[in-house]
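First the structure, which I've put down as structure tokens, then a few questions once you've had a look.
For this depiction, one protein chain was excluded, whereas all remaining protein chains were kept in their positions.
Presenting chain A:
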Amino acid sequence: MSLEQKTPGQIQREEEENRKKMKRLAKGGGVEGRLPMKRLFRQRAHANVLSDHELEYPRSPAEMDWTPFYPDFSENSGKKVEIVDIGCGYGGLTVALGPHFPDSLVLGMEIRMQVTDYLKEKIQAIRYRAEHEEPVTGGYKNISVLRMNCQKFLPNFFEKGQLTKMFFCFPDPHFKARKHKNRIVTGTLASEYAYFIQPHGRLYTITDVEELHLWMAETLDKHPLFRRLSRDEEAKDICVALMTNETEEGKKVARNGGKKFTACYERLPDPAK
């Protein structure tokens, strides 16, 4: 098939990839608590969500085997992923959530391959450190990362009402009006998120782009299945503080003296039939 022929650009990219990979291997990220080096995993900040990435996903949630992701939670424990960090990037929040919710499985999800690889190695490293150097509640055994496209394939991984918390931290702003459909929080996707979040579960958004914040808040405010949390409620929720201060992007914004906007929601129960 002609589709399999690679363009020079593709070949070049692949070579670059391989070079980076070799370098990473030489540094031994993830092995015996050595942290991976972020600069070896850089990738452009955007990914087209509408194109077919070579993703792997199960046909249905029942077919998903989570043991490689959470090796210390045996299948028999019946635990399911409850907290998801959508577009987790380098995983600042995912890692921070681990010790705060030691009894829940936390999953970071990211579409960019290198970034996912970085976080994988980082989790390996911090698990090792937690075991051999300084103990941490839960030992980071309850966090993991998955490469996937959350706008398309959430139904392949999660069941109705399985999640208690969903985080959308510093998403791609997609400024152009015709790209608004690509945004991660849209009215139609919010319905899908509502399906996965259990009643009284929470959805969190944070961004440094005011325009995007207003747009997300407007979208979710008018969605019948979400109720905006008051500032008071936000202040009481440890997760809001975590996502404001612990995400890699959040730290960067703070360094540059930028503003951060949060909007958090409670999932309301479905109206009766």
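Just so we're on the same page, contacts are C-beta pairs under 8 Å (C-beta built on N, C-alpha and C of every residue); 3 or more make two chains touch, one makes a residue touch a chain; residues count from 1.
Note that in this section contacts and distances are computed from a predicted model.
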item	value
Omitted chain (choose from "Serine/threonine-protein kinase", "tRNA (Guanine-N7-)-methyltransferase subunit Trm82", "AP-3 complex subunit delta" or "Nucleoporin SEH1") - UniProt protein name	"tRNA (Guanine-N7-)-methyltransferase subunit Trm82"
Contacting the left-out chain in the complete assembly, out of A:9, A:78, A:257 or A:271	A:271
Full-complex contact with the absent chain, from A:47, A:189 or A:241	A:189
Residues of chain A in contact with the chain not shown	3, 49-50, 52, 54-65, 151-153, 155-156, 160, 181, 186-192, 194-195, 223-225, 270-271, 273
